[in-house]
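Pasting in a structure now, in structure tokens, and then I'll have a few things to ask.
All protein chains of the complex are present and in place, except for one that has been dropped.
For clarity, chains are labelled A and B in written order, and residue numbers in each chain start from 1.
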Amino acid sequence: MKKITALALALAMSLSLVACGGGDNKTPGGSNAGGSGSNAGGSNANAGGVDLSGLSVTCVVPYDAGGGTDAVMRGLADAAKGSFKNITVENRSGAGGATGMLYGAQAKNDGSIVTMITVELATLEAMGNNAGLTYTQFKPIMMVNSAAAAITVKADDDRFDTLEDFIEYSKTNKVQVGNSGIGAIWHLAAAGLAKTAGTEFNHVGYDGANGAITDLLGGHIDAVAVSYAEVNSFVQSGDLKVLAVMANDRLEAIPDVPTCKECGYEAVLGTWRGLGVPASTPDEVVDELYRIFSEAAESDAFKEFMANTNNVIDIMDGESFNTMIGEQLELYTGLVEELDLKIG
Amino acid sequence: MSLFVEIFTTSLTPMVFLYMAIGVLSGICIGALPGLTATMGVALLLPMTFGMDAAQGILMLLGIYCGAIYGGSISAVLLHTPGTPASAATAIDGYALSQKGEAGRALGTATLSSYIGGLVSVACLWLISPLLAKLALKFSSAEFFLLAVFGLCIIGNISGEDVEKGLICGCIGVLVACVGIDSVTSYIRFSPEGNYNFMGGINYIPIMIGLFAMSQAFENIESIFEEEEVQAKLTNILPKKEDLKKIIRIAPLTGLIGTFIGIIPGAGADIGSFVGYNVARSIAKEPELFGKGSVEAISGPEGGNNGVTGGAMIPMLTLGVPGDAVTAIMIGALTIQGLTPGPMLFSTNKVLVYTIFLGMFIANTLMCLFGFAGIRLFTKVLSVPKVILTPAIFVLCIIGSYAMKNSLFDVWVMLIAGVVGYFLAKVKVPTSPAILGLILGPMAEKNFRTALLKSGGDPSVFVGSVIAWFFIFLIFISLFGGKIKALLFQKKN
Partner (left out) sequence: MKKGNLVLAAVCAVLGVGVIAVASGYPKAADYGTGVPGPGLWPIAISIVLLACTAILIYRTLRMNPEKDTKIDLWTTGTRRVYLTMGILFLYLLVLPFLGFIISTFVLELIFIQWFAKKNPIITVVISAAITMVVYCAFRFVLNVPVHTFGIFTI
């Protein structure tokens, strides 16, 4: 009997801890109250600005828990938790992100469901496997972070010291460039670079960047094009080196590495993540969400979190973000057509 | 020695023990619930570690990992419901033994074997990890393909009497896994136009829940009004002497094999347990008992799947390369703490590395203690009348398959798999080959084609390395080993 009591006690402790850690989700029926609060907020919108402090917000991450997108969302939600009644992160992965984003696009429009929208919002539609998902279904709140593709090779690879070496070599030889999946952003980024440089790579798709990096470390492929955050630890340990980044400016973490632009190849490609709500959401609600989340993104806690995870904070307001997504869609549509990747 | 003093005074504080105990306990619960896997458990509790220091956080996650891999076997034995895919192989004989009223014996075997498997892998992690880590990088597409084919050959050994029925089931599993976007060309296969549920592929966890748990529940319904004659005997929780002998013969070996499988990136505890089952069968004293409630058949996969835990940590700690999905999340947990797993960790943060080694040993011990202490509690499930337990299992199956991706489509998949599984059982088709097919089919196909993509279409990549030949040898043995053995014995006689 003692044993059982002890077990039950420990279990209860663990459960209560889980509840605390998952944070903010322990009030049953809480969202009900939150819902009515937001309605009230919506009706007195004329009074300028809405009060969302009574709202229970769910942040939808269209990818699995434990990944990069999930980490950024959880970090941001944690930083914003004081501004809402409660805030929870929910993972709805599947179909390369389409499942979760479609869910978010069709959710309630009172601001209670905020979706992390990512570059796949543009690439999936460009590829034609968007299952009806398009960016106009969202009203973007803000962009939170972005990461450019980093062309990375083995550190002891004598063939390539600069990006030029790599491009020139690829014109006469077959180079294997790993990416996180066919049609995913890093594939398109590498393909985009090859297009501007007038060469061709042999693209090898993996399930996620990890597989590609491991294969590169083992010397089974020649290069990978993934975000710097994903190869950072191997660059630091001296196993890998970055030849160039496909950003507008050099990265703070690796100031010695040139951008592709500097090397003469006009390729600026990479991933970005932001927040969005269904397109029918009232502007006042979006404005208030922007205020709350941009404040959270400026907080020291979030900055430290992002620095630790090697993510770059890159804030953009909803309107410019929306324009940017439109431009990105055009860019990727052109790229996909040119590379004959369209599937849908 | 001073290192250990430092570890015990700085990082292995009572608080850390508490976190680890919490981790192991939550892990066992998460693992025992169908649909909640070790990966999900670790991801679920990851945000909790943000506020802890590195040692506390990582050790709690380790506790969840070890606990969940073990916990899956509890429901597999008691309810024919593998809590995680890593226990699918245990369900075959564990449930058969439990049906005979020896659930305690089955759980005792599973607990001890898990512990031994875990210990062997921790020993490898501790003593020879830098040596073994290099192995992880030797694997590329061709080797992964051959490993997957070798795994598929196990179907022959888990099929029981009618091998062709097992193969049919395995093939159907592989075909179901083909549905959705092809990962090499991104061509959409076998999907209705524009349906994103099919496009993303059919998840194998709901299928596993349906084939094992749901179809078993249907079978229970058939005889729901009959008297329950099986009563759980709980006299022998600690394995008896002859069982102990069998466990000690099998678990350390499958634990070692599990460790190697853990080291290989992308091969996790599910594969480890099936390979463990296979090895146990080939070295068992009583292979004829397999499928009918053999202690050896529980010991094999349980040693194998917990062996993976330490193995998967080896490339993660030494190279910064994850050994499976769980360790990929752990790398994330360490980076959030501002630490970088990899060769640098050993030089810059030696205390943490050895804390993890020691912590893993403690987590396994805690798992074993909780396991044995809990057996009486777990088997209480069986004293719940069938008329109430079966409807409760329905609900658990439904919510378990929903929980994986929060999708009602998955619940439909589970129910259909349950109906199919019920009829398959009627014609005596074993269903575990389908799980093997679902896990290994995509791995085989993808790597076969990626290997050819990298070699420019040259098939010689498949015989291009020592590891490749090693697997070809294993495939050959598992296909024809029985015949060769029979032939040799015939000649002798």
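We take it that contacts are C-beta pairs under 8 Å (C-beta built on N, C-alpha and C of every residue); 3 or more make two chains touch, one makes a residue touch a chain.
Values in this document were obtained by computation on a predicted structure and should not be read as measured data.
Across B:Glu193, B:Glu222 or B:Glu288, the single residue that touches the chain missing here is B:Glu222. The hidden chain makes contact, of the residues B:Lys138, B:Lys165 or B:Arg249, with B:Lys165.
Interface note for the absent chain: among B:Val184, B:Leu289 or B:Val351, the touching residue is B:Val184.
Although one chain is not displayed, subunit A still touches it through residues 15, 18-19, 22, 25-26, 28-29, 31-32, 58, 88, 90, 202.
Within the entire complex, the positions of subunit B that touch the omitted partner chain are 30, 36, 44, 162, 164-165, 167-168, 171-172, 174-175, 178, 182, 184-185, 187, 189-190, 218-219, 221-225, 385-388, 390-392, 394-396, 398-399, 402-403, 406, 408, 411-412, 415, 419, 422, 424, 426-429, 441, 445, 448-449, 452-453, 456-458.
The working rule: only the chains that are shown with their structure count from here on.
Distance from the subunit A centre to the subunit B centre is 30 Å, each centre being the mean of its Cα atoms. On the side of subunit A, the complex with subunit B involves touching residues 3-4, 7, 10-11, 13-15, 17-18, 20-23, 64-68, 70-71, 74, 78, 89-96, 98-99, 102, 127, 129, 131-132, 174, 176, 181-183, 202, 204-208, 210-211, 213-215, 217-221, 232-234, 236-237, 239, 305, 308-310, 341, 343-344. The touching residues of subunit B, when paired with subunit A in their complex, are 21-22, 25-26, 29, 39-40, 42-48, 50, 136-141, 181, 183-188, 194-197, 199-200, 265-266, 319-322, 328-329, 332, 335-338, 340-344, 370, 373-374, 377, 405-407, 446, 450, 453-454, 456.
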